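Have a look at this one.
Here the complex is missing one protein chain, while the rest keep their positions.
Up next is subunit A:
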Amino acid sequence: MSEITAEQVAHLANLARIDLSSEEISRLTLELGQIVDSVAKVAEVATPDVPATSHPMPLTNVFRADTVVPSLTVEQALSGAPDRDGDKFRVPAILDEE
């Protein structure tokens, strides 16, 4: 029933920011089609009268007091960064030149 195309997978990979090779895209197109066909059966019992559950043990309005508590130091926060500039994360250009 699902008609997953290679173009679709390439688009999803772009949305997910994963640079897939053309081989990966063709393999995933096939696999995704099979998986989607198997999981589509959820629609058989998901009738309009059934409410959705997003969370097994629902809690609401989980707040804490609005007070300052110890947190990571700048050094700790930057300790795992692949690149830094002083006290900041260093990243490649956000915008393309063109």
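We adopt the following convention: contacts are C-beta pairs under 8 Å (C-beta built on N, C-alpha and C of every residue); 3 or more make two chains touch, one makes a residue touch a chain; residues count from 1.
We adopt the following convention: contacts and distances are computed from a predicted model.
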Matching the hidden chain's UniProt record against "Leucine/isoleucine/valine transporter permease subunit", "Sigma-70 family RNA polymerase sigma factor", "Cytochrome c domain-containing protein" or "Glutamyl-tRNA(Gln) amidotransferase subunit A" returns "Glutamyl-tRNA(Gln) amidotransferase subunit A"
Suppose we count only contacts with the excluded chain; which residues of subunit A make the list? 4, 8-9, 12-21, 24, 28, 31-32, 34-36, 38-47, 50-57, 59, 62, 64, 72, 76-77, 79-83, 89, 91-98
